[in-house]
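What follows is a set of notes on a single structure, which appears directly below.
Here the complex is missing one protein chain, while the rest keep their positions.
Then we have chain A:
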Amino acid sequence: MRKPAILLIAALAVTACGGEATPSNPSGSAAAPTATAAKPLAGVKIEVAAKWTGEEQANFEQVLAAFTAKTGAEVVYAGTGEDTGAYLGPRIEAKTPPDVAILPQPGLVQQYADMNALKPLGENVRKQIDENYTPYWKELGSAGGQVYGVLVKAAHKSLIWYRTAAFEDAGAAEASTWDDLIGKTAQTLADAGTPPFSLCGASGWTLTDLFENVYLSSAGPANYDKLAKHQLPWTDPSVTTALQKMAQIFGKQDFVLGGASGALQTDFPTCVTQVYGEKKAAMVIEADFVASAAAQSGATIGEDAKIMPFPTVGDTTPVVLGGDIAVALKDSEGAMALLEFLASKEGGEIWAKLPGYLSPNRNVSPDNYPSELTRQLAQTIISAGEAVRYDMSDLAPSAFGGTDGKGEWKHLQDFLRDPADIKGVQDRLEADAAKTYKE
């Protein structure tokens, strides 16, 4: 009677504490005691929570080590796991939040600001933001007229990754319009026996990214903004058009590796491995951060693994960005200093030299990036300026646009399962949007 209960509690504790704080890069902590006297923040301890793991975490810890070397503050990294809200919620509730958190969605900035959990940024941080960012990005980190967050890392989501060998074998070429992508590129690949697309259907956010690109291009930025704020209903004909376009992929068994059922069991980054590791499919539609998963599968970025810009579906060339926003949860000297560092040209350039990072900071020179590919991406973000749109699902209330098994994630997965039922999907999306946007 007692034994199972204890074991279960132990198992739950493992789940709950999955994101236990881990000390940051040892080189950073080793550097601290050597020059204690000269450094302004010596002895200060800062906890920063983010969802990055693996290489992304290691790279970020290198940036933190640079901060430690500069200021003497000891920075501890805490992994939040995939679901940042689920990790931070209880810690905020318990009044023991980390000093700094890196939020994957601007929606969370709004949500936590409403809960009075965020501290307005200090003057020094705001100065860095005004210097280094276009007003669009400042707006993104603000709530109720206060600036709370700074976008520290951008993700370019308007890309299609492909496997060069698969394209060469089939004689397929890059497409610049959606019709070419479906009618020529994908069809040629399918005819040559390679399923064109590896979809990460188990990770709902990859489907929302696809939708956003198609919608931004077919309906235009004005409608995009309206839909993001739910001033336009999901039952709008412009949504129908976008879903019809997506159904051109979803509805064809030959176009999706494993068919819809297989795709729905494939999460990110398994879908990338299927393209570059197992070499079973030709294309994966996802952001720049596919690069690290592709490289882990043994592909050389730029040779075996190439990108094409997301083709135009309508009149607009889509550029959809995601990004992580750093906020302060404690009004401490250390927290503000770290945010200032992350928002600065100096911090951005240290980070930019590491792979898998793209900076929204306009003063971080593209020359810092280790690859030609990243340099091009950075340039598109900087030059697109105000025309860029932020990932719509991340702007939505997270119960609608960012929760496994709910809202947009669920309905687009259902749409992948049954691409014929466009009207039903729109009705259910609208019903959920109406419920969540109201709150």
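Please note the rule applied: a residue touches a chain if its C-beta (ideal position, glycine included) is under 8 Å from a C-beta of that chain, and two chains touch if they have at least 3 such contacts; residues count from 1.
To be clear about the criterion, contacts and distances are computed from a predicted model.
Chain not shown in the complex: UniProt lists it as "ABC transporter permease", one of "ABC transporter permease", "Cellulose synthase catalytic subunit [UDP-forming]", "Hydrogenase expression/formation protein" or "KipI family sensor histidine kinase inhibitor". Listed residues A:Glu55, A:Asp169 or A:Asp427: the one in touch with the omitted chain is A:Asp169.
Residue in contact with the omitted chain (choice from A:Thr188, A:Thr235, A:Ser365 or A:Thr380): A:Thr188.
Listed by residue number, the positions of chain A touching the unshown chain are 1, 3-4, 7-8, 10-12, 14-15, 83, 85-86, 89-90, 111, 168-172, 187-188, 190-194, 201-204, 254, 258, 261-262, 264-267, 398-399, 402-406, 409-410, 413, 416-417, 436, 439.
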